[in-house]
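Worksheet for the structure shown next.
Heads up, this is only part of the complex; the chains shown haven't been moved.
In this document, chain identifiers A and B correspond to the written order of the chains, with residue numbering beginning at 1 in each.
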Amino acid sequence: MHEPPHGSAPHATTAPGPLTAAGTTEWVLTVSCPDGPGIVAAVTGALAARGDNITESQQFGDPASGLFFMRVQVETTATREELVTALTPAFDSFGMTWELDVVGRRVRTLVLVSRAAHCLVDLLYRERSQGMPIDVVGVVGNHEDLRDIAEFYGKPFHHVPVTKDTKAAAEARLRELVDELDVELVVLARYMQILSDELCRDLAGKVINIHHSFLPSFKGARPYAQAHDRGVKLIGATSHYVTGDLDEGPIIEQDVERVDHSRAVADLVSIGEDVERRTLARAVRWHAEHRVLLDGHRTVVFR
Amino acid sequence: MHEPPHGSAPHATTAPGPLTAAGTTEWVLTVSCPDGPGIVAAVTGALAARGDNITESQQFGDPASGLFFMRVQVETTATREELVTALTPAFDSFGMTWELDVVGRRVRTLVLVSRAAHCLVDLLYRERSQGMPIDVVGVVGNHEDLRDIAEFYGKPFHHVPVTKDTKAAAEARLRELVDELDVELVVLARYMQILSDELCRDLAGKVINIHHSFLPSFKGARPYAQAHDRGVKLIGATSHYVTGDLDEGPIIEQDVERVDHSRAVADLVSIGEDVERRTLARAVRWHAEHRVLLDGHRTVVFR
């Protein structure tokens, strides 16, 4: 797994991000810490003392958890080191957890698929044409079906079949790929295999799944069949971080589409594809733009 | 309970409905029967033989249940008796369950409330100003809070308090009111008491509830607190027929509203009011317009 941007920042030097005014770079800083007076002032004061310009800023204090969350975009001539130095007093005095990255740096992403193409096609299209800040460094399929799509977009396709007997070996291969490819984010794009608890734990906060129902309705298998049987009038999709607790991870985004009595299960599957791909795309984009922060088993999303 | 329009039709003679062309009345016919060839032709042929004009017509055959559903609006100079006579061969040869009513006849409705006003205010407003075809013949509250609103709209308010000890007596009083007031439809407009299994059974298909979640998510008590805890990104409401199986009755309508991490439980309650009242209003309107047909534990809604 790639060393996270927090602490050292190889990406920042190799991929300098959007140049704005002459010689300046735009950075995104996310912090969380116990809530209390003076946090915003400490962070923005440190930046103002340097003469840096804040272009976007959002905060949230959660009364339930007692935690404070903040996301700041700042235009500066400073190096990463200089920024960290300027901010360290604030980081230290409030006990902040923080991340600092260059705005628009493309997050190294591994996409896992099975046979359904819609989410993969959508993500690759958005990377190529819509400026989604991800760099899909590989596609893993437990079937061969989507090799041609991956390769059309110039992405290496790795066939890692999974059977009951090969599950452990398959997961070991996944771990190898994550390491070799310096992967920062794993996207389960309708990947129909369940990751082991251990892998979920090791990649906590770095794996995003799309579940084809409006969670917590219709957990588990065949959610559209469940939805049809219950006679719901809207079907939905949920994108969430993966934890060992199946379909229970922190929700990043949800959306729905209206259906009526005339729709068979196969229609729900087809209609659902559109909801799934746009819900997953939003979640991946927001994660890659450092807009999603964890607040216990909930998320803060600074859209 | 009011004698349903099926069989005899006192309403048809006392409330002759919208007069359209000189001397004609517009009727709504709903039928269901086992699916097969010739159903639409039999019904529409009988009407065409009389020279009557179909103004609206919808059908649905459910492959799962093998049942066929149809709703027809027809403009005619015929009396109810003449219409039934013309249609009886079709009714008989296909084993149809049917209802025949005058379009726009206001359905005699009893609204049950507790303390929350939003659904009651909305229904009474829609009856008075928006042409919703209901005639609210009384409001029952287990608290006194909403008496003034009911009375402003000229509706008798019945205070029927419910405690553990008086529950049976309260329900007996409800039954009396349903009988005395010739009630055709009971609406639970955020009524915070659970009806007994027996009452649910006796009023099957005639009681509509609004549940303040997107069912089947968050059944039972305090759904907004559950939704907040789970960190969902959309909250919803579900209007359904009441059965003995709590929050499991056939769904008529659902809707949702977007929320984010910054919303406390109290905000969800407030935002939810808007979703609840519009979801309930649609369900009640469609029921009163004979647009909702039961297909097992699912509904067919001809919107």
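Points worth noting:
One rule holds for everything that comes next: a residue touches a chain if its C-beta (ideal position, glycine included) is under 8 Å from a C-beta of that chain, and two chains touch if they have at least 3 such contacts.
All figures in this text were calculated on a predicted structure; none of them were measured in a lab.
In this structure file the homo-oligomer totals 4 copies of one chain sequence, with 2 depicted.
One rule holds for everything that comes next: only the chains that are shown with their structure count from here on.
Once the centre of each chain is set as its mean CA position, chain A and chain B turn out to be 43 Å apart.
Of all residues in chain A, those touching chain B in their complex are 60, 62-63, 214-218, 230-234, 236, 250-256, 260-262, 264, 295, 297-301, 303.
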